[in-house]
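Reviewing the structure listed below.
Only a single protein chain was left out; the remaining protein chains are all shown in position.
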Amino acid sequence: MKQRWMAYPYIVWMILFIVVPLALVVFYSVTVQSGAGIRFTMENFRRCLDPIYIKVLIRSVVLALISTGVCLLLGYPVAWILSGKEYSKKKILYLLIVLPMWMNFLLRTYSWMTLLERNGVINFLLTRLHLPPLHILYTDGAVVLGMVYNFLPFMILPIYSVLSKLDGSMIEAAQDLGGDAFTVFRRIILPLSLPGVVSGITMVFMPAVTTFVISRLLGGGQFMLIGNLIEQQFLSSGDWGFGSALSVIMMLLILLSMGIMQRHEQESEGGVLW
Amino acid sequence: MGKTRKMVLILLTLVMISSFAGCAGGSGGKGSRKSITVYNWGDYIDESVTKDFEKKYGIHVTYETFATNEDMYVKLKAGGIHYDVIFPSDYMVARLIREGMLQKIDLKKIPNYKYIGEEYKDLAYDPDNEYSVPYMWGTVGILYNTTMVKEPVDSWDILWDRKYKKNIFMLDSQRDSIAVALKKLGYSLNTRDKMELKAARKELIRQKPLVLSYLGDEVKDKMISGEAAMAVVWSGDAVYTMKENPHLAYAVPKEGTNLWYDAMCIPKSSKNRKEAEAFINYMNDPDIALRNTEYIGYSTPNTGAFEKLDEETKSDATAYPDNQSLKDSEVFEDLSDIISTYNRIWDEIKAAQ
Partner (left out) sequence: MVSRFLKKFYVSLIFAFLYVPILVLILFSFNASKSRAHWGGFTLKWYVELFQDQQILSALKYTILIAVLSSAIATLIGLAASIGIFSMRKAPQEILLNLNYLPVLNPDIVTGISLMALYIFTRMPLGFVTMLLSHITFNIPYVILSILPKLKQMNRHLYEAAQDLGATPVVALRKVILPEIMPGVVAGFLLAFTLSLDDFVISFFTTGSGVSNLSILIYSMARRGISPKINALSTLMFSSVLLLLLLVNWLTSRENPERRNKIGKNKENGSYLTDTGHDI
């Protein structure tokens, strides 16, 4: 086919709106603007190595990892149960998992604030039951909860998709050969569902580590994550150089972990997402 | 093939419809009508006032809001949007003047300027009243819930009292929060002394475990519904919340506080100076200024509007404190030359655990 030219508009678009902007961010990250003009420097990156910012980075990664772990623990069984044969209404249930994402995520997150507040719905119910009230809002726990809530479907869906395509006869064969339920799960189902797990993990971890909204709404502006730090540099401190350097680091971090994940995926002959 | 054509048709129709809708939607702002963009603090105007202004002058108002002076400055400096009227505070006015980012305002075009009280003129941030027209003024203090705080509140020290662990809201604004710590330590809130700033940083990090959250405008709702025992707020927000919840009270600590003025200015990048001046003049009409001050609860520098307030408000010490209680208070000065130190301190406080 000789339709190559059809890609040219997009190539132009890509250069203008993907390559040039990213190049600009990289440019800002290695320069300092002073009265005399523009000077190349690694100052911005050196500043990122400062312990307080490293702490912010570690904190973001840790919270995102915890959320990813919780999502996996909660989501895998759901995907597994839904992919089971006994559910005739599978499709409806599947839709029910996608459906919440049709409601604005900011609003859903904000709704948790209503639930978790000191005088909120949960504490109202607890005091009615003569139980001690909970103080969750504006803690790490609330941030993790918000992440798990928002990203759980991203974990369930890819795992479900892989599990529902599993060859049933293979499982039956394993059972026939005397494997008990746990062995069958560990030796057959789990390895085969790994590609789904891998894309689930990336799809949860990636947005979780970069969020600045969940930590703002549920963390109350006191738990700074790397996303908040970047937002602050661009919108409040006006330090674009430092903000750009942080962005570049975050971008590399994500692309690197994606690369590792992708390699792993290829080895296990997955290729679910890409 | 029928399907394909249908799909293309649908796509094209959608594009057509939406571009029509776009024209129809845009014409309100872009047509031959004059238009100005106003950049104000969130929740800081009676929005029906802008509607009335549009009706009266036939000038369309695009209204945008910001949360802190710093946010406003960055957005203005970035230059993505041409604002015509902005509402910076004292120290930010000084900074904008110093950096040549403001136009001079022709006071002849603002006849209602005569209503501005003398004590709000010739202030240090704009000594010759060339660049700014005062909009509101007030103090920073402690708003507390009398059902949870039984003792008298007269000092910033109470914000460091372990009794109120996780029961305190602070302002999510670097200059204001650092000022609280500086005042508590007995320093000037305009200090450039590295040691004093370091001490303030240490105080705020020490206080952090007691703080429930750093908030902006949402503090009003939260204090009304009793989410915490006390909060650092601007006086106008105290006036508003105290009306909504009778258990709330406001105190200006004895160590002194920040006395502030928010003003209206015209940025250099504005191309609609005439319309902007008309807007500023309209905002100083005593009846309009009255509507704004009654709606948002902040204190007006407009004597015409002040006269029209009811006696109770006029004598309200929260909104209109006497000079005695303000004797140790200071107005912020422009510290933008050491802004990186401030940013850094604020980063460290936010990142601390």
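Note that the chains take the letters A and B in the order they are written out, and that residue 1 is the start of every chain.
Methods note: a residue touches a chain if its C-beta (ideal position, glycine included) is under 8 Å from a C-beta of that chain, and two chains touch if they have at least 3 such contacts.
In this text, all values refer to a predicted model and were calculated from it rather than measured experimentally.
Touch with the chain that is not drawn comes from one residue among B:46, B:217, B:294 or B:330, which is B:217. Among the residues A:120, A:195 or A:219, only A:120 touches the chain that is left out of the figure. Residue positions on chain B in contact with the hidden chain: 1, 3-4, 7, 11, 14-15, 17-19, 21-22, 25-26, 29, 37, 42-43, 62-65, 67, 75, 78-82, 216-218, 220-221, 224-225, in rising order.
Considering the complete assembly, chain A touches the hidden chain via residues 1-11, 13-14, 17-22, 24-25, 28, 74, 77-78, 81-82, 84, 86, 91-93, 95-108, 110-112, 114-115, 117, 119-121, 149-154, 157-158, 161, 164-165, 203, 206-214, 217, 227, 230-231, 234, 240, 243-244, 247, 250-251, 254-255, 258, 273-274.
What we mean here is this: only the chains that are shown with their structure count from here on.
The distance from the centre of chain A to the centre of chain B, with each centre set as the mean of the Cα atoms, comes to 35 Å. Across the complex, chain A meets chain B through its residues 52-53, 55-56, 59, 117-119, 135, 138, 220-222, 224, 228-229, 232, 234-239. Looking at the complex, you find that chain B touches chain A at residues 68, 70-71, 73-75, 77, 166, 172, 208, 211-215, 225-228, 340, 343, 347-348, 350-353.
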